[in-house]
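For this view, one protein chain was removed and the others were kept in their places.
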Amino acid sequence: MTFGLLFDSTRCVGCGACTAACKEQNHLPLPIESETTAYTWTVVEKRNGAFVRRLCMHCLDPTCVSVCPVGALKKTAEGPVVYDAKRCIGCRYCIMACPFGVPKYQWDRALPVVGKCILCADRVVEGKATACATACPTGATLFGDRESLVREARRRLETEPQRYVDHVYGLDEAGGTSVLLLAGLPFDQLGLRTDLPRHPMPLLTWQVLSRIPNFVVLAGAFLFGVYWITKRREAVAEDERRLS
Amino acid sequence: MRLFAATVVLVAAPVLACAGHPVPGGPVAGAPETAVSSPRPALDVEVRLPSDLAFAANPDAPAPVLFRHETHVDSTAPRCTGCHPGTFAILKRGGPVTHADMEAGRSCGVCHDGKAAFSAADSDACELCHQPPADAAGQAAGSAGGRP
Partner (left out) sequence: MKSGLFRRLPRPGFWQVVFVILGLVFLWVTAVRFTQGLGAATNLSDRFPWGLWIGFDVLCGVGLAAGAFTLTATVHIFNLERFEPIVRPTLLTGFLGYILVIVGLMFDLGQPWRIWHALIFWNTHSVMFEVAWCVMLYTTVLAIEFAPVVFERLRLEGPRRIILAVRTPLVIAGVLLSTLHQSSLGSLYLIVPNKLHALWYTPILPFLFFVSAVGGGIGMVIVESYFSRRAFGRHLEMDLLEPLARTMVVVLGVYGLLRLQSIAAAGGLALLIPPTYEGWMFLLEFGLGVLLPVAILLPARMRADERGLVVAAFLAVFGFVMNRMNVSVTGMEAAAGVRYLPSWMEVVVSLAIVALGMATFALAVKYLPIFDREPRPLPIAAPPAPDSAGPAGAARAAGAAGP
């Protein structure tokens, strides 16, 4: 069972309880900023008259997890993508690579680390809902098992088609995410990327990396072969010179 | 001075590559209009404000205090960040508040200072917070209190 969130933009009133609860749960310093930073892991934005939350999408095959050279980011079995600040060397590849632009950095610190929503992994492991879902007064943010949330999202699209854009965002964007969104406006008008591939991004580099052992063997053999042939040619030429 | 020229070229290359757009602009990828400061009332969304919080009366209080979100929050356009989590915790029930705290500008005293709202020290305002037990239902709702 892997958990996630369903955020329904049509039920969000922009109260900010989610941002407040997140700050408190994760002991993050105030103030609540207007966009996500290393110190504010979720915000509510108003775009084109509607409200949309910005937070980590907790992808099913996360790009950040695949690019981190020291494995500081991990997708847990329960669903959250968590971050181990003790491993991080600060290369910021995760920040560069994330298709949703989620991870943020502590640019002002001498000992900086990355900050992003961790889906309250410690609460989830104890069977509790995330802080944001707990605090939400309208039910715009729902916490639950991803399968159930997908079913609920589809049910809403079926029973109230006039209320929603007919798409569950996160179903297969970048290979699918644990955080799903519904909206009454086209998602790009809410500031969400709609140009993402349907497959997970890590496939793009794995295609290359997985060929490396083979390459090393073949190219190594080829180079040694060239060396052997040219050395042999030289030895033959040397012999001929001595004989003549 | 060819070395100098060469160095200039090698330095100019990266700077050139970073140089700004000849056409002014370079839009910041769609900035949101405003943050949570002016929410639009959502007409068909049911906003379930947290239930009332009852604070046990201490011996010299006229009555227990009942905090009601309804009197502090516009349920058609709620703005939780005004109090949470800066002044009050949102995930757990806070402890009792003394008048000393409030008059020092902490807790309820952040607003109930006579300027933003009536002063907590105003002796004519006691019953606004210290409410004698009303109907049984209200009391039950109050003592159930707090957030899960």
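Residue numbering begins at 1 within each chain, and the chains themselves are lettered A and B in the order written.
As a convention for this text, a residue touches a chain if its C-beta (ideal position, glycine included) is under 8 Å from a C-beta of that chain, and two chains touch if they have at least 3 such contacts.
The structure presented is a predicted model; accordingly, all values stated were derived computationally and were not measured.
Q: Specify the residue from the set A:M1, A:L30, A:V125 or A:L223 that touches the hidden chain.
A: Hidden-chain contact among the options goes to A:L223.
Q: So which of A:L5, A:C18 or A:C68 would be touching the chain we can't see?
A: Once the missing chain is taken into account, the touching residue is A:C68.
Q: Residue by residue, what part of chain A touches the chain that was omitted?
A: 37-38, 63, 66-72, 87-93, 95-97, 99, 101, 104-113, 193, 195-197, 201-202, 204-206, 208-209, 212, 215-216, 219-220, 223-224, 226-227, 230-231, 233-234
Criterion: only the chains that are shown with their structure count from here on.
Q: So in the complex, which bits of chain A are touching chain B?
A: Interface residues on chain A, with respect to chain B: 10-17, 19-21, 23-25, 30-32, 34-35, 43-49, 51, 131, 134-135, 137-140, 191.
Q: Within the complex, which stretch of chain B touches chain A?
A: 29-30, 32-36, 38-42, 45-50, 77-81, 84-86, 89-91, 147-148
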